[in-house]
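Up next, chain A:
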Amino acid sequence: MARQVFRGGVHPPEHKEATSASAIQWAPVPARLVLPMSQHLGAPCVPTVAVGDRVARGQVIGSVDAVVSAPIHSPVAGTVTAISDTLTTGGARVAAVTIEPDAEQDLEGYLKVTADDERGRIRAAGIVGLGGATFPSVVKLTPPKDMHIEVLILNGCECEPFLTCDHRLMVEQPERVVAGARHIGRIVGAKRIVIAVESNKPDAVEALRAEAGDDVEIQVLPTRYPQGAEKQLIYALLGAEVPHGKLPAATGALVHNVATAAAIADALEHGKPLTERIVTVTGEVARPGNYRVVLGTLVSELIEIAGGFSGPVERVIAGGPMTGQALASLDVPVTKGTSGIVALAPGVAAPAIIGDQPCIRCGRCTVGCPMGLEPYAIANYANRRMWDSAAARRPIDCIECGVCSYVCPTRRPLLQLIRLAKAAALAKGVS
Partner candidate 1 sequence: MNEWIRTFRQGIGIENPLTVLMIGLCATLAVSTQVQNALFMGLAVVFVVTMSNILVSVFRNAIPSEVRIPIFIVVIASFVTIVDLVMKAFVPGIYQVLGIWIPLIVVNCMILGRAEAFAYHNKPLLAIADGLGMGIGFWLVMVVLATIRELFGTGAIVWFETTLVRLPAGYAPPSVLLLFPGAFLVFGFMIAGTRWLGERSAARAEARACRR
Partner candidate 2 sequence: MDLVLIAKAVGALSLIGLITSAVLSTAAKKFHVEIDPRVGAVVGALPGSNCGACGRPSCFAVAEGIVAGEIPPTACVAGGQSVADAVAEIMGAAACEMASVICARGCGGGDKAVRVYDYAGVPSCAAANRLAGGPLACAWGCIGLGDCERACPFDAISMDARGLPVIDPVKCTGCGICVRECPRGQLTLLELVPEAAPIVMRCNARDKVKVRRANCTACCIACKKCERECPHDAIHVIDMLAVVDYEKCTGCGACVEVCPQKCIDFYGHRSGVDAVAADGVGPDVKTPAKAVEEA
Partner candidate 3 sequence: MSKSIRLVIAVLVACVSAALGLSLTYAATAPRIAEQNRLAEERSLQAVLPDADDFEIVADAALLEAAAAAAGPTDLKDVYRASEAGAHVGWAIKLASRGYGGPMQLVIGLDTSGSVTGVSILSMNETPGLGTKVLTESWFIEQFVTLPAGFGDADVRALDSISGSTRSANGVRNGVAAAGRVYAAVLAGEEGGAQ
């Protein structure tokens, strides 16, 4: 099938060299873990343990009875020392369970999840999308009755600058990824399985090709941000646009991140719950690298593990620099969605501008927007609080990739304004 080039996009400096060759290593378990009860999109969990309880590694410590949710497991054996509020990397204040790990940890062992069917096991393992959206995977594996998944796409693009966690996963454990792909393909009945990798990771392509049989295709895509965004990826591979307001399944495609697939393979084959993830720690740190981190580790601890800051730092980002969140406090825990911790030096970070930057109508944002929006227009209206006019320019379709803000020569915080417009439009019931 002919591959398409999605509209717009940019190719920012990758900055991946620092970590793309460094093997994944375990981060030591810290003295305290803080586990927010909402590490996923959907209904927050309710703690199922009390202060003073002993917990085992893999034991459920929070859950809720809702379709769109995912249980939370203790990543260590230890003692619950507090149940209180914490700030998350995203800036929300949510309930959290604090656990003091035992001195001795067996990170190879865990309480296995049990359930009658495969979907049940995935749900019980608390698996959510590790590509960033943290959407409970089992929901995506259960498409509405009237939709059929023809193609399963594993997203190994990792188009964000700085991050290499998916890259290392594909290089070091391609068998887990491919196994996960086959499991998911079987569950949803996909006729075709594609693993998409950007052209800047030839070693990952090679490793995957070695594992993939005839049933799994490896497709190499041009290196262009946001190649890994779901809609753009589907378009690039299938030439189909996900219609406005519809699920990706409307094009017959299902997209999962490669790490999600690996976690699903672990859950199905070994009953392993999701209790740790690979985090790229990079930027101005002494020992940049990819760490396998138990969830709940505080960012400050993780930075210490990586040797601390190696120079002046202006912003610390959870996630990639294009879509991640700047942290106000480093005492926030790593959660299921934290793909990286990037410490940006003053010259590298976007200039700290507050105020009304003029739009010089250069058109770069319009040309760059992968969704064919006119970011400047939405932002202009949002800036003047003309919410109805802003809503008419379809902020709802924005995938928040940040290309527009990135390219703007006057450094307008376009995406931030578009988010406001989006919120206003949603509040008014525009869809």
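Candidate entries met the following condition: all candidates are chains of the complex that A comes from, given by their letters.
Following the convention adopted for this analysis, contacts are C-beta pairs under 8 Å (C-beta built on N, C-alpha and C of every residue); 3 or more make two chains touch, one makes a residue touch a chain; residues count from 1.
Everything numeric here is computed off the predicted structure, so don't read it as measured data.
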In-complex contact partner of chain A, selected from candidates 1, 2 or 3: 2
Complex interface listing, chain A residues touching candidate 2: 87, 91-93, 325-329, 350-356, 383, 385, 413, 416-417, 419-420, 423
